[in-house]
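All protein chains but one are shown in place.
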Amino acid sequence: MNIKKSWWKWLCIPLGLYVLLVGMLVPLKPGITSIDNFNATAGQPFSVHVKGYNSNFDIAENLKAFLRLDSSFLIQHALIKVNGPTDLQLQFDIPNFLPTSEDYATGTLILDNEVDGPSILPAVIRLEQANINVQDGNNLWSKTSLNLASVEKGFKFPHRNILNETIRNTFFHVAIWFAMFFLLILSLINSIQYLRLRSFEKDINASSYAEVAILFGLIGIATGSVWAKYTWGAFWISDVKLNMSAVALLIYVAYLILRASIQDIDSRARLSAAYNIFAFVAMIPLIFVIPRMTDSLHPGNGGNPALGGEDLDNRLRMVFYPAIILWSIIGYWLSNLNIRVKKITEQLISKK
Amino acid sequence: MKSNQIFSILFLLIICPFTIWAQSDTDFLRSTGKIYTVVAVIAILFLGIMYFIFRLDKKITEIEKQIKE
Partner (left out) sequence: MLHNIIHIIKHEVLLDYRQKFSIAGTVLFAIASVFVVEKVFQEIKVFSWNAIFWILFIFVSLNSMVRSYAKMTNKRYHYYYTLYDPTDLSLAKIVYNTFNLFFLACVLYFFMSWFTIDPITNKPLFFGALFLGSLGIGAMVSFVSILATKGENSHTLLAILSIPLLIPTVLLLLKITAAASGILNDSSITTDFTFLAAIDLLSIGLSLILFPSLWRN
């Protein structure tokens, strides 16, 4: 193989190693996996057992815990007992009144120490109050201020509640969708070129790219399904993003069926090119517009609210973008092989 | 046995343990921060690409046969 001509094939090796090794070996930031008490009452002590992930409660000094309400209202812990590196017993003395005119509020748990940095469990604790006094509540809850150690030690991926380690799926599941989209664009370009130039080569290209794109789409749906089973508890739920990706896949399977059902080579190429263009443009509102209109459980849509930003941070991006390039190259390579096989078959048929 | 059949059996073999593990809350795939879900995702990805390579292989074998004739 000529290295100068096929450098992009060789690029797969370093990229693949980088994505697999860095993507799988970089540890997650410390976080909170679970707590055992979700209900607190105003005026009573609230004790809770916290399970951490990747955290070092035993060697950390200056352990702090906060219970935070909606915006700036928070209280600090009354008691902390360390049971192990990932095991913590906390107690808060909840003030008599909450800073709200309703009879309940939702609290966020924040842990902080100088080794791990802050870890957050957003909006899980339900606080109830019998008597309402907003003025006193405001005063009682604004005595402490949030001063976090905010250490950033080493290269780590963010810890997201519920997602945990599956945030690494960004490099596989999400990247494969992007690669699919890259292939669909190539297929579209070839279909447009076919309608302009009427060369069969373009038709073969378009169909081969679409085939590999469908393979990637199926992989995307299967991987997403497995992930959903262990996150949402079902292989398939009725969510906008899921429905839309399934519909997009249906459209392209219909494209292949259309190709299979027309015998005449010339009209097959013409009609399938037209359908390809139509389907691609019809898919734009499907994939980009409608999921953005409605709320979705899917990560990346505000399903995991947290203190620090979005589901995709700069460190994830350092692996995510190479992963997109990697899967796009692999998709391009696979379709290239497919194209060559198809062309040879065509030549053999025409020779006979 | 055809490669398609082999693949569907392989797929079932891999999917079945997942569904069994999924029954309890403290199962294997949810342990260690659900890292094994990521492993399962990579396995599916690998199987998908392997399926495509097998299919291509079959096509090439057919071409070779035709050339020999």
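For reference, chains read A and B in written order, and residue numbers begin at 1 within each chain.
Convention: contacts are C-beta pairs under 8 Å (C-beta built on N, C-alpha and C of every residue); 3 or more make two chains touch, one makes a residue touch a chain.
Please read all numbers here as calculations on a predicted model, not as lab measurements.
Among the chains on display, the ones the left-out chain touches in the entire complex are A. Residue in contact with the omitted chain (choice from A:78, A:221 or A:262): A:262.
The residue from A:10, A:104, A:278 or A:321 that touches the chain not shown here is A:278.
Remark: the omitted chain is touched by one listed residue; of A:132, A:247, A:318 or A:348 this is A:247. For chain A, the list of residues touching the undisplayed chain reads 195, 243-244, 247-248, 250-251, 254, 257-258, 261-263, 267, 270-271, 273-275, 277-279, 281-282, 284-286, 289-290, 293.
Rule of thumb we're sticking to: only the chains that are shown with their structure count from here on.
Rounded to whole angstrom, the centroid-to-centroid distance between chain A and chain B, based on C-alpha atoms, equals 23 Å. Residues of chain A touching chain B in their complex: 24, 28, 33, 53, 164-166, 168-169, 172-173, 176, 212, 215-216, 218-219, 222-223, 226-227, 229-231, 330, 334, 337-338, 341, 344-345, 348.
By the touch criterion stated above, chain B contacts chain A in their complex at residues 18-19, 22, 29-30, 32-35, 37-38, 40-42, 44-45, 48-49, 51-53, 56, 59-60, 62-63, 66-67.
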